[in-house]
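Remarks on the structure that follows.
All protein chains but one are shown at their positions in the complex.
Lettered A, B and C in written order, each chain numbered from 1.
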Amino acid sequence: MNPLSAYLLLSAMLFSLGLAGALTRRNAILVLIGIELMLNSANLNFIAFWRYSPHPEALTGVMFVIFSIGIAAAEAAVGLSIIVAVYRHFRTTDLDKINYLKG
Amino acid sequence: MPEMIDQIFVRLMHWIIGYVPTSLQPLCSAILSAVAILVVFATIFAIITVLERKGLGRMQNRYGPNRAGPWGLLQPAADGIKSLTKEDIVPHSSDQLVHLMAPILIVITSFLVYAVVPVGKNMVMADLNAGVLFFFAVGSMVELSVFMAGWSSRSKYSLLGAMRAIAQMISYEIPLVLSGVVAIMAAGSLSTVTIVNMQAGYTGIWPHWYLFTPWGITGYILFMIGATAESNRCPFDMPEGESEIIAGYFIEYSGFKFALFFVAEYLGMLATSAMAITLFLGGWAAPFSFLTWIPSWFWFFAKLLLMMMVFIWIRGTLPRLRMDQLMNFGWKFMLPLSLINLFAAGLWHFLPSGPTRWSVDSLLLLLSCFLLSRGLRRNKWFQERTYRFAS
Amino acid sequence: MLGEGIIKGLAETARNFFGSYVNKERLTTVQYPEERLPRIEATRDFPFLVYDGDDWEKGLRCVACQICEKECPPKCIYIEKSKDKKPDAVGKPQNYPAKFDIDVSVCMSCQICVEVCPFDAIKMDVQFELSSDDRFGGLLLTKDKLAKSNEYYHEIHPTEAAGVDAALAEDREKEKEKQRLAAAAAAAAAAAKAAAAAAAPPTTVAATKDGAGSGGAAKEEAK
Partner (left out) sequence: MTISFLLLAAITITGTAAAMSLKNAVHCILALTLGMVGLAALYLQLGAEFVGLTQILVYVGAVAILAVFAIMMTRSRTSETAAGSDPSRFSGLVTALLLFTVLAVAICTGISSQTLGGTPPEATVHAVGVALMQRFILPLEIIGVLLTAALIGAGMLAIEEKGEGR
């Protein structure tokens, strides 16, 4: 196995962990964390591909990760404030119980 | 000969490393530097504690500690022995692992930031490409250990203290970093060594420190206020306000773990002061051109000690702020002023050198400082107190 | 201007800092074990027992009436009354404390025991350096540790002690006067009875009426 596929495997594992967390957890904050984790596994992919690419001096992968981290930070801030706002209304962060629109 | 004394520690290390095989040399060098940092800064911590207590005492017209050893100089040793021999109490309902990890983590991170601080010519443990970024990144981990300490104790006081501490730290971290950015902009590098080198050189006897520019002095003052808040020092010591929440986030700690928090607080203060020296005070450079024969490391530690004196002086003078005052000051004064300071630093770069840029920059900063302070003052919603029963 | 007050405050602390090195009078600290402040006369803490004369066991003024034990708010006094009686300063037989303990770790120096003592036997001390290695025994003051002479009392609280002595002397004077009167009355009654017995045996009723105040001895004689 070459180093690139090792990093990709690790990234795939992180992505699956994030997905499993986002699908199985009930707490909205932890679901958000699972989504963050998936974003991060994509970042690891970008960096690994940049490192082993034929033209690393173009810095495309690094740039992508920088922007991705920026977006992830914005997402976390907005997502957590939405959770706080929702909590104020429902008095819970359990996603299974926030089902007013359920038919 | 001055060159020889200046480089004496560097030569000593090279001499020691010469005895180990080549493959182990980087590791050995790192370990030696780490040990040196541990010993030197722990010693400075000990000196600062006794100086602080004596200085505060003198400001309040009393003696301060004067029993242990000559003039009380062995007081830190006595305190250390006392805290080591005290019983280590862990609250029954606490989260044992997190409770144990918090003081360890906070001390490790406090020591880690010294890796990028240049204490003298050629005397830096790791000249990282993004040294200043490393400093702030590792420094931000302190907040997490503060939270760990406060949360794991399962005590209302410690949780309140931790929440106050974190709110304060993240509010003041932004102006802290932004006010440091002006020096990075001027030097064009994130490496601490490069920043210091850019400030080398003298005009007449005066050095080229960033402190001696309008944006430099503004940035320095903002940085120092931010550093005071970051290290939970007076007048921003509300997270550990003894009179209201007893000791804040480390109330449930005792014995040596408590001492570790104490060490970490002082190390954080020393570290941010060292960073301020690096960014604005020319690092290890001598303050006058005719004093360059004195070794560089002496100047660094002299500046560090001087800044500690200022910290002690301020602690002896100012009362504790209230939460709303703290937040108002952070968000409504420090943050806008540091942004304007960034603009002023950019302006300085593009204006022709001479009195023009001096006057434009100073005018801009003074005016904005004046207006922002007006804004702070206007926000007084207190009414005159009336005493119903005591007229 | 922003920061004006801060600069004023910094100047003030700097003045204090340097002033404390120049002007020794600024430092009001007393280096306690080596130097001490002069004690003012009204100083008082934990109580002690006063005795008259030289022998503390004989001269204790305390008669084990246990009022102080009952009044003590934190209940730090423990008294055991003696079975027998001993003559007190004026020669009257009184009880004495077989045991008199004060737990000074409990005592709060409220001085209520002193206020209530009808015999001026318990007074406030000035001794405050009572720290001890022994947490229980070291802080439990027994009778022998509590007993201190009247001269000592005069030494620590001269004005108060003089007043107490005067009052005591007056009391004793009264007591002696009373005893003298009683003795005289008893003597008179005895004389009267003797006279009556000599003169007319059937007039005992009148004699008892006469000697009603002169003690039980006469009455018993009369019966």
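As a working rule, contacts are C-beta pairs under 8 Å (C-beta built on N, C-alpha and C of every residue); 3 or more make two chains touch, one makes a residue touch a chain.
Here the structure is a predicted model, which means the values were calculated and not measured.
J.: As a test of the contact rule: which chains in view would the missing one touch?
T.: Computed over the complete complex, the missing chain touches A, B.
J.: Touching the hidden chain in the complete assembly: which of B:46, B:113 or B:190 does that?
T.: Result: among the candidates, B:190 touches the missing chain.
J.: What residues on chain B make contact with the chain left out of this view?
T.: Residues in contact with the chain left out: 95, 98, 128-130, 133-134, 136-138, 140-141, 143-144, 147-148, 151, 159, 163, 166, 170, 173, 188-191.
J.: Could I get the residues of chain A that touch the absent chain, sorted low to high?
T.: Within chain A, the residues that touch the unshown chain are 1-10, 12-21, 23-30, 32-34, 36-37, 40, 43-44, 47-48, 50-53, 56-57, 59, 62-63, 65-67, 69-78, 80-85, 87-88, 92-94.
Assume only the chains that are shown with their structure count from here on.
J.: What topology does the chain contact graph adopt: line, ring, star, complete, or other?
T.: other
J.: Distance-wise, how many Å sit between the C-alpha centres of chain A and chain C, to the nearest whole number?
T.: Computed value for the inter-centroid distance: 82 Å.
J.: What positions in chain C touch 2 or more of the other chains?
T.: Within chain C, no residue contacts more than one other chain.
J.: Quick one: which bits of chain C touch chain B in the complex? Just the residue numbers, please.
T.: Residues 1-2, 6, 9-10, 12-14, 16-17, 19-21, 26-29, 31 of chain C touch chain B in their complex.
J.: Chain C touches which residues of chain B in the complex?
T.: Listed in rising order, the residues are 55, 58-63, 313-314, 316-318, 369-370, 373, 376-377.
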